[in-house]
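Structure, as structure tokens:
Omission of a single protein chain aside, the complex is shown with its protein chains in their original locations.
Which chain is which? They are A, B and C, in the order written, and residues in each are numbered from 1.
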Amino acid sequence: MMKKILQCGLKCGVFAGVALAAAQGQTAKDAHQQVANLVEANSANWKQVSKQIWDFAELGYHENKSSALLQAQLKDAGFSIKSGVADEPTAFVASYGEGKPVIVILGEFDALPGLSQKAVPERAPVTQGGAGHGCGHNLLGSGAALAAVAVKQYMDANHVKGTLRYYGTPAEEGGSGKVYMVREGLFKDVDVVLHWHPADKNSVIDGGALAVTSAKFTFHGVAAHASMAPDRGRSALDAVMLMGNGIEFMREHVPSNTRMHYIISKGGVAPNVVPDLAQIDLMARSPSNTTLQDIWKRILDVSKGAALMTGTTVEVTDIGSDADIIGNDALAQVAQKNLEEVGGYTMSEEEQKFARDLQKTLGLDTLPSLELTKEIEPFHRPDPNAPSASTDVGDVSWVVPTIGFSTATFVPGVAAHTWQAAASAGTSIGQDGMVVASKALALTTVDLFSNPQLREAAKADFAKELAGKTYRTSIPEGQKPLIDYRGK
Amino acid sequence: MMKKILQCGLKCGVFAGVALAAAQGQTAKDAHQQVANLVEANSANWKQVSKQIWDFAELGYHENKSSALLQAQLKDAGFSIKSGVADEPTAFVASYGEGKPVIVILGEFDALPGLSQKAVPERAPVTQGGAGHGCGHNLLGSGAALAAVAVKQYMDANHVKGTLRYYGTPAEEGGSGKVYMVREGLFKDVDVVLHWHPADKNSVIDGGALAVTSAKFTFHGVAAHASMAPDRGRSALDAVMLMGNGIEFMREHVPSNTRMHYIISKGGVAPNVVPDLAQIDLMARSPSNTTLQDIWKRILDVSKGAALMTGTTVEVTDIGSDADIIGNDALAQVAQKNLEEVGGYTMSEEEQKFARDLQKTLGLDTLPSLELTKEIEPFHRPDPNAPSASTDVGDVSWVVPTIGFSTATFVPGVAAHTWQAAASAGTSIGQDGMVVASKALALTTVDLFSNPQLREAAKADFAKELAGKTYRTSIPEGQKPLIDYRGK
Amino acid sequence: MMKKILQCGLKCGVFAGVALAAAQGQTAKDAHQQVANLVEANSANWKQVSKQIWDFAELGYHENKSSALLQAQLKDAGFSIKSGVADEPTAFVASYGEGKPVIVILGEFDALPGLSQKAVPERAPVTQGGAGHGCGHNLLGSGAALAAVAVKQYMDANHVKGTLRYYGTPAEEGGSGKVYMVREGLFKDVDVVLHWHPADKNSVIDGGALAVTSAKFTFHGVAAHASMAPDRGRSALDAVMLMGNGIEFMREHVPSNTRMHYIISKGGVAPNVVPDLAQIDLMARSPSNTTLQDIWKRILDVSKGAALMTGTTVEVTDIGSDADIIGNDALAQVAQKNLEEVGGYTMSEEEQKFARDLQKTLGLDTLPSLELTKEIEPFHRPDPNAPSASTDVGDVSWVVPTIGFSTATFVPGVAAHTWQAAASAGTSIGQDGMVVASKALALTTVDLFSNPQLREAAKADFAKELAGKTYRTSIPEGQKPLIDYRGK
Partner (left out) sequence: MMKKILQCGLKCGVFAGVALAAAQGQTAKDAHQQVANLVEANSANWKQVSKQIWDFAELGYHENKSSALLQAQLKDAGFSIKSGVADEPTAFVASYGEGKPVIVILGEFDALPGLSQKAVPERAPVTQGGAGHGCGHNLLGSGAALAAVAVKQYMDANHVKGTLRYYGTPAEEGGSGKVYMVREGLFKDVDVVLHWHPADKNSVIDGGALAVTSAKFTFHGVAAHASMAPDRGRSALDAVMLMGNGIEFMREHVPSNTRMHYIISKGGVAPNVVPDLAQIDLMARSPSNTTLQDIWKRILDVSKGAALMTGTTVEVTDIGSDADIIGNDALAQVAQKNLEEVGGYTMSEEEQKFARDLQKTLGLDTLPSLELTKEIEPFHRPDPNAPSASTDVGDVSWVVPTIGFSTATFVPGVAAHTWQAAASAGTSIGQDGMVVASKALALTTVDLFSNPQLREAAKADFAKELAGKTYRTSIPEGQKPLIDYRGK
């Protein structure tokens, strides 16, 4: 398949045209046009890559085939590769060029458990209980790479100075992959980071996302026969129950839009034995990473209180943590313009039929228009009180000026982490949306290379946003990436 | 010892009648001697059977090989077999003789999960995580059958009138096998029931055991994304937590020696999803089945209250229930005398070595003497405030006069439901203890056949004990035996 | 400032209509000037009245002297009085004129327990533990009456048709006084309602406030000696504890900005007696009265669940309930203009000294400028996620188009329900702020009389806001006003 694509590259003459058009003293408009064309020219190959990763559907830290495919493709495209960075076997850095400025595009490629799904508009797992790309990361990793390759070709053609990198970042879904990469110092020399994420509409991501910290709280007590000698037992389940109660009583006394949610992952083995082991898996979220650190300390106190109350001990392990995203209005302004310049896409009739069939499964009272894929949302800062999810892009945004895009890869009305999202991500709808993202990323990256004032403005805005704040993660210093965080 | 008993016989009221009646064709002494010899003569075979069942180590309702072996052996010995009674595939009735009186000996043969263990004095599973005879039911079923076969041969030899039955009763360990047999009416024409149970000392079982009722409480709520829309969720786990809380608040307000213990068997799947399913497995116990019925109603109210509080629904399934044992002093007096007549057994030197090695693993401050296997405990009614376990023999004792024995099949100091008990049950120690039980059962059965006054006295005592009480079980009428109560 | 408004008048749509309509006999400008002058002319007297009510400091439904004073003053000014309406001894209707339109100005005059305070900038109660005007209702009732008297004089002078009423509304602080007045039908023929509230800044109140429902949940159990026979007791305190727990578990599953808070007002009498009586006083709030009705039903279920769990019964009494305020943008636009036309006030040097001394007691890091009393907040709809309080004006706004003002009667930085607010309300600062409110109310009332289009626009906006919504109160139909809701 690679052969065919390269052959096409040579015949289709696109590359030659790009080189010619890329004159040193060209206008920004021309530059945008040139790199957008390069995205278009490379898109067929990367749509194909996105479909392969969709088929692999590998879980966090075990994205072996997906990571290898992306690495091979980027190497073929002229990037040098460093793999297995930050103690993460599937993380990698693909690099092109040298010196300043350093611009990074982030790519993710992990799937979600239980969301295995064929590319059809009804629930139909490929593998019962298997994993699936319910968050569209097959598109994310491929689309980001498509942008990187196009920009690289543009840099080549126009002798642009500086370093372009693609970071292959594993285990976004609960593994906090990027946090270890931040800790490793991989963002120290970076000027600006770009990212994107699949969604059901086109918009700029300027901040938002909830900071999240998660852990397993394991209580250890003393087993005893629950009928013969309950007084000799110290129940780890009692501790779990009281920790749960403690969390509930905390809810009134945390800021609005805080989230604390948990399951009891180990609740005893047999009802006639006082449990000596019980476990609660808890996540806490807040619009502010700083606020979350305080809340997390209080949650730890709740767990210690529960242990003290029950004569048990508590162990906190498997800590995951993502920060909220620090917005950057200087970058956002350019990003918004570029996204509007790129525009959305129009579904084919066949795609519309698929979309309508899929929408029927959503149980919504009013269905969003399919026109949404064509439109760009007006710019607005995210409402801190709005419901939201979390991402480890957050941590990156605390150490480098960062900007991102959402594009309409899911049928309008489809939420992330659903089989409908997985289905969308395996179709041309997802791939069309992906190309919109790739172009928006590419245009903005080119702007960043060509425009030192923009980089300065981004830096200034970054400093302003973080004035008086310190980046912290709840992941303990010594903790290695939790390769088997989803169980072996 | 016999001498002493005969002397006593004159003073001791009821037993005087027994002695006189037994002397119709022969003296009671001769009868006892004869049947005791028959037990001895058959013992080698049944020790072997006990070892085979120990090897099978089959869980409740799945004792296919164990039940088949016992049936085959009893058929060979001249019993007619009816298998699969009371909707229980492994339950059976082995019958000999006809007409009144009808005397039943109970046999159990189910193993316990996780207690797989070789017959060695250190923790060594045959199969990691496998089942094992930690309650010695391999001995129980075989020893009861040994008694039945000896009595049958005695009846043959002495032309004794009446019906002798052996009931193969599955799933004593949590499956309430006998309760369904009671419900089926299998005890309707029975005059007296005899049973025994492995222990670490020799004594008569005259009442005791805690009535128990158990069930799974499954709550159904509404799932929702715990970060995006927790207000749309109705948490089944919240209901489980509140049911747990409710049970804890009940503890102060139930009679002393009530037991309520539970685990959380399903506590949610992923911490970022409001659980729509959660489950608590609960057992409640009381020295009185009548009191327990009241407590159980209150527990059901707690579960309904938890559902009401959380906007969820609750389903109560997999209900198991054993009554407490109704004592019978008329039978107990004879049983005590017979057990004293039989006497205990003396360990060989090799057995003593094994016993001492095993005792070292018990972590006890003071080790009970190995002489305990030789001794018979003085008779006493059980203390209702003493810690105790439960058995489905209880339900039988509410519908027929019932008496039982414990014999020293476990190394002194070893508790039931431990790997040490499983190890003991696979050795000649267990088998020696079993033969003590078989003899005590056989002597008492012979007394019951030969002595109508004893049967009358048993009936009168039964009526007195149950005056004003009604037998009830919490198992719902339509519920079939829970063949897969331990999961498939 | 008037000039600016008239200039604006031409551009501002609705106000243009107002201006034209007001110009029947005179220009709107003249009308405003005339009535503002009338406010000024009457202000000395009503400042005095406000101080007397401040001295009375009477609690809800017991505002006998305050209500009598206001009635006497309004009667003197030419209003006819109907007192003791809606089963509330201190409620009254003061009426002037006849026929349509009917415009109502609301007045409150109840104090708060524990906030007795002298008009000095340090904590100094007049009566230790006594009541005080910590919410400035002495100003509220007087300022509203001042506006009514001025408008009445204006109507007289200009032969304005229609009915002007002042509603004396008791027990706003937790007594839901106006809800009973709504129920009585006192607002049935009313076209528009105006109100105001003391604050530390000048702004229009267009919606906002949290709907609230409150009640006492009294559990009845069975007493028993807690040491001798706890099993015979059914603890009402257990029910209270479990109801509390149930509320805590609910918190995760209600919409953001819901509030549920409670105290335990009766928690048992002696620790050695199982409590047969226990009580929880609970309030629930939500930005939406409709949402709150659902939440309240769930809270009732929690209480029933707690009773079911504990074998107790629950009684729900002393129900109070205020709805959220339904905004009216048509009225708000005019109100904002009028408030801007009136402008704020400037503190004297002496007042500034008092204000600065008082601010020192607030423990704030940054102190708000004293210039705030001069400024008018730009118009904005309230954020439903912002923290807020509750008011029974809400219920009125569900049945009649309603608009209100806040004015700077408290020293900037001072919150309601503090001794600092009580102190402010007893000084010329409070009185100056009151006159601002009186003028804004008077101007808007005059506009409403003179401008039928404005009344129509208000009616249309009202219909739009309530489309698909139904007014409901949680106060049961048969419940009379809780005259002694604060205890006897």
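We adopt the following convention: contacts are C-beta pairs under 8 Å (C-beta built on N, C-alpha and C of every residue); 3 or more make two chains touch, one makes a residue touch a chain.
These figures come from a predicted structure and were not determined experimentally.
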Chains in view touching the one left out: A, B, C
Touching residue (missing chain; options C:207, C:275, C:401 or C:433): C:275
Option from A:310, A:397 or A:428 whose C-beta touches the chain left out: A:310
Selected residue (touches chain absent from view) among C:388, C:409 or C:444: C:388
Sole residue of C:262, C:419 or C:449 that reaches the chain not shown, by the stated touch rule: C:262
Touch criterion as defined above, residue of B:261, B:298, B:337 or B:439 at the omitted chain: B:261
Residues of chain C in contact with the chain not shown: 210, 212, 214, 225-230, 237, 240-241, 244-245, 248, 259, 261-272, 274-275, 278, 281-283, 285, 387-390, 415, 417
Residue ranges of chain B at the interface with the undisplayed chain: 245, 248-249, 251-252, 256-257, 260-261, 385
Chain A, residues in touch with the chain not shown (by the definition above): 226, 230-235, 238, 241-242, 245-246, 249-250, 252-256, 274, 298, 301-302, 304-311
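We take it that only the chains that are shown with their structure count from here on.
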Reference chain A; chain at largest CA-centroid distance: B
Centre-to-centre distance between chain B and chain A (centres being mean Cα positions), rounded to whole Å: 58
Centroid spacing, where centroids are CA-atom means, of chain B and chain C in whole angstrom: 71
Chain A and chain C, separation of their C-alpha mean positions in angstrom: 48
Junction residues of chain A - those touching two or more other chains: 245, 248, 261
